[in-house]
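Shown here: the complex without one of its protein chains, the others still in place.
And now, chain A:
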Amino acid sequence: MLNKTLWNKRSTRETLSGYLFMTPAIVVLGIFLIIPVIFTIVLAFYRVQLLGEISFRFAGFKNFVRMGSDERVWIALQNTVEYVAIVVPIQTILAIVLALILNTQIKGKSWFRVAFFLPTVTSSAVLTLIFMWIYNTNGLLNSFLSFLRLPTYNWLGDPDVALKGIMLMNIWATAPLFMVIYLAALQDIPESLYEAASIDGATPWEKFWCITLPFLKPVTFFVIVMGIIGTFQLFDQSYIFSGGSGGPNNATLTIVLLIYQYAFKNLDMGYALALTLMLALVIMTVTLIQRSLFKEESFD
């Protein structure tokens, strides 16, 4: 009896301290993450008036129907998909190659690693400005290209190459980050597997195909999903590059930039939220497809 009340008292105290420890997290995540997610889902079906007092009017599926005939949605979607399709594979392969090189028995590894990391710790705003300076009509890149007798471009003003310029910058900045993830994964592969393969007379190439690559599969899944989620949300670079317009001629207009423009330039919050909801669904679908594909393969 005495034991039981003592135990009860103790467990009440545990519960109390558990919730006290969790309170800041519950409050902040609740107000600024969970409520916003619910807001997005609900308000996507409303017309939201932002000027003066905020007011809402139910609009049914109007916001979603409007997307179909909105030309800028399709341009933004096309730009974003092209961006993802080019940037994600290149940065992933570059990351694997860099990691494989750094994983060999060479000296000065940590020095190289620190150097490769500079772009990762620099802000996207600064990187974009530096690249805009390099992409100038008479800037460093064009000087280099004309030195090699290659054609030069108006990188900032030509709709055909503006997005390519941002892609190049993104690959350059992100590949080293994923390299580190691959490097950690490579170090987790048991050395004994390679030794056993050597005894069986496997060539380095066979070892790479039959041991290294299969081991890297889960990490590659992670890196590709992170890459897709990151590139789908491209905003800072496009915004700074085009001064917020998505130009030249909508060439750098991305989905998030379009959402920003509708919400804060056209003050059309309901429509912007509907676009946000669509973006969220696209990202989640990609994640799920990827996950199921990789799961099937890993069960083989």
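The definition used in the following text is that contacts are C-beta pairs under 8 Å (C-beta built on N, C-alpha and C of every residue); 3 or more make two chains touch, one makes a residue touch a chain; residues count from 1.
We take it that contacts and distances are computed from a predicted model.
Only one of "Carbohydrate ABC transporter permease", "Aspartyl/glutamyl-tRNA(Asn/Gln) amidotransferase subunit B", "SusD-like starch-binding protein associating with outer membrane" or "CidA/LrgA family protein" fits the UniProt record of the hidden chain, and that name is "Carbohydrate ABC transporter permease".
Only one of A:65, A:101 or A:289 touches the chain withheld from this view, namely A:101. Only one of the listed residues, A:67, A:86, A:189 or A:229, touches the absent chain: A:229.
By the touch rule set out above, chain A reaches the unshown chain at residues 11, 13-15, 17-19, 21-22, 24-26, 28-29, 31-37, 39-40, 43, 54, 98, 101-102, 104, 106, 112-127, 129-134, 136, 138-140, 143-144, 172, 176-178, 180-181, 183-184, 222-223, 226, 229, 232-233, 235-236, 239-240, 243, 256, 259-260, 263-264, 269, 272-273, 276, 279-280, 283, 287.
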